[in-house]
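Heads up, one of the protein chains got dropped from this complex, but the rest are sitting where they should.
First chain written, first letter: the chains are A and B, and each begins at residue 1.
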Amino acid sequence: MSNENNARNNSPAAAGGPNADSAGDRVLHLTNEVCPYTFVKSKLALEEAAPGSILEIHLGNSESASNVPRSIELEGHEVLGIDQPEAGHWVVTVKRA
Amino acid sequence: MIIAAALALGLLLGYALQRGGFCMNTAFRSFVYEKDRSLVRAWILVLVINIIGVQLLTELGVLYPQVAPFFWPAIILGGFVFGVGMVLAGGCASGTYYRCGRGMLGSTGALLGFALGTAVVDGGALLGLQRVLRAPTLDVGGREATVFNLLGIESLGARWALLGALAAVAVFWLARAPKQRFVIGWGWMRTGAAVGLLALAAWLVSALAGREFGLSFTQPTVAITRFLVAGDSSGISVASYMVIGVPIGALLAAKAAGEAILRLPEPRTLLRQFGGGVTMGGGASIAGGCNIGHSITGVSTLGIGAIVATVFIMIGSWAMTWAVLRSERGRA
Partner (left out) sequence: MTSNAFSVFARGVIAGATALLLGVIGWGFLSGELGSAGPLVLGDPFGVARGASGDLEGEDLEGGVLVQDERADTIWVFDPVTGDRRGEIAVARPFLEMVPTPGGVSVFTVVEGAAELEVYSTTEYHHEATIELESERLGAGAQTEHLLFSENGDTLFVTWRNSPVVSVYSHSMRELSLRHEFEIPESSGPLLRNRRATRLYRSTPDGPAVVFARNGELLETISASPAAWRFNSGYTHLWGVDEHGGVQLVEERTSRLAQPDLPSAAEGEPVFASGAETAFVLSSGGRRVAAFESRTGRLIREIELPSAATHLVSSGAGTVWAVDEHGEVSVIDPSVPALQERFALQDAVPKTVVSSIVQREGSFACF
């Protein structure tokens, strides 16, 4: 989908975070998912990721965009930034603890 | 005029739900699976406002709250089924309504499923099931099953001592809340206060029309469905107008925030959400209410049935979230 391409081009760089396309990092597209799948899939993706690696989560609704990073941070991971490249599209960049 | 007020209330509620992202599915799930308690806090604040408000208005003779009978098999099973359904549907009854308003077609599917599920059990093909499960009811010495009657509290002082103690514990916990991070829209406190006051206002608007209950979503959904399908308007009440206002208010809030976007999930997800809606609707019709009718309005009457239903809605949502986690793990 076009908005996802869009996001991939401009978001992490704008946040000043590491380049999302770098090796070892993962991009998770959850723009069409709703709770609880946004939470479940991000949680599982983080569990699988190597410590210190960066995960970029694309979310399509405001609840998820505020709940997912809050929940992740309380799990001890580092939220590097939340971007909104366009209306109704949020990108959360997380560093696995 | 009362109908206009009911529509206005629904509109404001939809606005508040959307701005605050008030999702009770997330609130209930977070008890077990997450460390973030922001939505739980919003819910508890809604309850504090409503329990105190409803009891006070009852003492003053403004309201005569109706308490759902404690038909325990229906409450336990229906609550559990509702909890399972709400995870699959991607939102509770109220969550489904407001997300539908902002253009999430998956939630529209869930809403259609919810309407179907409620109508099938409540007066539809599975009416017998509802009847059988509701046959055994428990009461307290022949009086309605409420916390006060259960504890044998009759004096004004004792009632308010208990309410004061409950409120103090809740407020103490809320006051110790850490600063909420990553807020989009409203924080938990503003959301809880807004939804709480609107739920209380729903009691008053209902009382003006002779309906002795507050905010609810299940019965109005059945009523609207029957009206649309069979032209039977007998169930339409002020509550139906409130429910109609919710998606409109959510659309307004979402549009103002630029979040009103039509979104079509994958076919699989759409089907899952529809099925979740049906399950949720069936469960709500068995238990006699949903996350609003039982877990907000019912609890504020201190009805034992509503409290037990809430516990089983939670258990259902935990069980289903566990199943989802497991299946996703298996897939990865």
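Odds and ends about this structure:
Definition applied: a residue touches a chain if its C-beta (ideal position, glycine included) is under 8 Å from a C-beta of that chain, and two chains touch if they have at least 3 such contacts.
As the structure is a prediction and not an experimental result, all values here were calculated from the model.
For the chain that is not shown, the touched chains among those present are B, taking the whole complex. Note on the undisplayed chain: of the listed residues B:Leu133, B:Val222 or B:Ile244, the one touching it is B:Val222.
Residue in contact with the omitted chain (choice from B:Thr96, B:Thr191 or B:Thr297): B:Thr297. Across B:Leu77, B:Leu105, B:Leu204 or B:Leu271, the single residue that touches the chain missing here is B:Leu204. Contact between subunit B and the unshown chain involves residues 1-5, 8-9, 11-12, 15, 60-62, 64, 66, 68-69, 118, 122-123, 130, 137, 139, 141-144, 154, 201, 204-205, 207-213, 216, 218-219, 222-223, 232-238, 249, 252-253, 255-256, 258, 284-285, 288-290, 293-294, 297-298.
Assume only the chains that are shown with their structure count from here on.
Subunit A and subunit B have Cα centroids separated by 30 Å. On the subunit A side of its complex with subunit B, the touching residues are 31-37, 39-41, 43-44, 48, 60-63, 65-67, 69-71, 73-75, 79, 82, 87-88, 90. The part of subunit B that touches subunit A in the complex is made up of residues 21, 23, 25-26, 29-30, 33-36, 38-39, 87, 90-91, 99, 104, 106-107, 180-185, 257-261, 263-266, 269, 273, 321, 324-325, 328-329, 332.
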